[in-house]
Structure formats: structure tokens, C-alpha cells
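The next block holds one structure in the form of C-alpha cells; read it before the comments.
The other protein chains are all here in position, but one chain of the complex has been omitted.
Here is chain A:
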């Protein structure tokens, strides 16, 4: 559905008209998919097309094109592989399965990763639902049959979350689901409690197999999609390997081979995927990201070896492959002559190691923003971005530590423009000895309507022990429209 809307700009049916996609089911023409507007009018996937057309006059009908859908899905999966995680496969007909093991640290954790992913897809015009669970089957069910569009199931809780879902969520053929329904087995929870032998005799091995896969009792390997022309180095072992030192040695060998390939093409790696194929058929992925294109074997090997501890060799690894998923041109450069001045130390190696340890979003520099509102006057920029040169205007003292949310404080103060005599913060009472202010900061009415009249009056106060605080009053002290006249503590001076 979204593929259609994105692809055809001019030729697409108008967005206002309800739209359905029609396909053939045997000899019947049925509705395969409906958009939001059509759904609001009572149309559902699976109803006969003639009925839908009778219900809604002026219905836009587009014939289904399963092959184009599959191609679009594969393209999307490749895009995800470059950006999110190394092991990505198409979960036909309408899903993509991602093994995020070893890659979520690059995105700041599982929940932020999913939020960002769904957000990026929404910007691109694709409505997506996402779930993370212990197994492919569980994630498949949770993404499709739970209300929340983004869901992270904590390890071990998938069973409880799956229980109330309908049996269709188990990826069973529709005929089989109908059969289970006839027996009164409507949800997965019912199925879990059933004796297995009669179930298998009646329906074949499928229900129990799918149930085990969803609950993580049976292994279900994901066969990862590969880019058509990867820059890749592989080595396979006659004897499976498991020891960390052996893995490290082979990583070094793979990195050397990959760097030779990169040098041939004049490229440097920005993102590396190391896939360790275990003898039990599962894949242990490791992904590292780099701030700048690199093809220095020592640096790449060091980054990969830092993450060896995340590889679970299990019964042993038989194949290791290393691929540069994202590569950018990297030209040789002449190093600066040391005669005139000392060369700037190259920090990109350090940034890469830190980013791969704590996540790329957690390593940054601050840069000024032209805003008088303190919390909006800084933004985070990548650590290797060029110097911004300018700082903040220095006429007014600013605290070294700023609270994320101003703490409400209890005060006694004269209105309209006096600092408080005392205030109470975190249970301690501070007597104000000296104070500077007010520094009046107006709301950004040119950007936000809600701040049309808002005012904050900031004071720098020193208590009897010499500690200095940055406190403000919401409002100008006279007009109630400018703020609540409550006091807040916003920062502590060094």
C-alpha cells in the first residue's frame, strides 16, 4: 500500500479517495489491502471486491502486483541492512526480520533503535510496526497482533505476551487456523496447554513447530540477505573454532584481506559486519561503525577485537566473514610537515572506539544555538564536526551544571523584582546573602505560540555558605499572563 503511494507521484490515485488493492483468490476477486480511509468506511481485507465496490461508490481499485511488492520489500531490507543491523531477511509477504544482536549498542539500545527506525520509515512514507522479542516467531506475532506500534519484549516475557494473541499470529496457514478454531483453540495460550500428540495427529507437525519457534524452544536461523556486490572477506575452518584468541587471530587475517580489497578500489570502510556462522546454523553478528572512512588494518582489527566478548561461539564457529557494508572513497593524503607546527592529533580512532563502546549518540561536542532560553542554547554535534569557532555571549554568568528540568523551590520573595530572602531546595533551606538580577528572558514568541507572553526572571544568588545557584521566577512578577510566578532552581555555579 505505502509502496504504491510513494512510487507513483502523479499517476497515483488521489490521496483523498479511499483505496483498495484487489487480487485473485482462486476464481474470486477479493480485496487484498485497504488504506486508512477505506477502513474507516467499513472495508476489510478479504472481502469480495464486488461487495466493496457496492458499499463505497468511487472506490479506487488497484490490481495487486506481488512481484513488485517483493522487490520493494527486498530493497527496504537492504536499506535496513546498511543502517540497522547486519542480519536482515525478508519475512514474506509483508515483513522484514532483523537480528539486532550485536548492533543495538550503535543506536543507543533496543527501544531507541526501534523508535528511530519507525520514525525514519514514517518520514519516508512507510507505515511500519516493530517489535523486539527473543525469537523470530515471537517478534513476528507481537509486531502484527499487538496494539502498540513499537514494542520491546524483555527477555523471557515473550511467552506471557503471546498467550492472549490469536493462533493466526503463529504463521499457520488459514485452513489450519480454522481447524484449531473449530476445536475452541482461539489463542496461543490455549494451544500451549494442549497435549501435543493428538494435535500433531490431527493437524500435522506444523502447529507444534511454529509454537516452539515462537517460544524460542526450536532454533530458527535467519538466512541473511546479502548486497549484490559486497566487499567481503571470508574464511572457513576445517575444525570449528571457539577460543577468543583464535577468533582474534582470524579477525586480523580477515581485516588484512578486506583492507587489500578496499585499497584496490580506493575506498575506506564506514561500517563493518563480522558474521560468525556457527555449526548449529545460527549466525553471530558483530557490527562496528566508524566516524570517518578507514582502511588501517590495525585500527579496524582493534575495534572488532574489542567486541569479541559479545560473540557466543556456542558449539563452535565454522565460517567467519567480514564485509564492508558501507564504504566511502578514501584517498591517500600527505601528512603535514612537522617543520612549522605540530600536527593536530588525530582523534578519529579514539572517537570510533568510544562510539562502539557507548553508542554513537553518546559521544558529542556542544555547539551554540542562537537562543536566549538556556536549555535551547546548546545543541550536540558530532565530535569530529568542524570547529564552530564562536561560543556563547559572555555578558552573563552561566552555571557549570544545568538541571535538565528546573526544580521547583519554595521561597519567600518580594514582588515584582526582588530575589528571594530564602529558598528551600531538596529539603535544605538556603538563606540568600547576595544576589544579582534579574536577567529577564522572554519566551520565543516568534517560534512558539505558547510562549507569546512568557517571561523568566533569572537571579544569581549566593547562600550563607557561599554556594551559588541560578534560580528563576516564571513570570514578570506583575502580570499573571507572563507565568505562574513560581520559583525554580535551574543550575549550580562552579
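The working rule: contacts are C-beta pairs under 8 Å (C-beta built on N, C-alpha and C of every residue); 3 or more make two chains touch, one makes a residue touch a chain; residues count from 1.
The working rule: contacts and distances are computed from a predicted model.
Visitor: Name the chain not shown, per its UniProt record: "Protein ImuA", "Amino acid ABC transporter permease", "Ferritin-like domain-containing protein" or "phenylalanine--tRNA ligase"?
Guide: Going by UniProt, the chain not displayed is called "Protein ImuA".
Visitor: Kindly state which of the options A:86, A:374 or A:406 is in contact with the chain not pictured.
Guide: Counting the whole complex, the residue in contact with the absent chain is A:374.
Visitor: Considering the complete complex, identify which of A:362, A:414 or A:452 is in touch with the unshown chain.
Guide: Answering carefully, the residue with contact to the hidden chain is A:362.
Visitor: Among the options A:59, A:435, A:454 or A:471, which residue touches the chain absent from this view?
Guide: Result: among the candidates, A:435 touches the missing chain.
Visitor: Of A:199, A:275 or A:351, which residue touches the hidden chain?
Guide: A:351
Visitor: Could you please point out the chain A residues that touch the chain left off the display?
Guide: 345-347, 349-351, 353-354, 357-358, 362-368, 374, 377-378, 380, 383, 387-389, 391-392, 394, 397-404, 426, 433-436, 460-462, 464-468, 491-494
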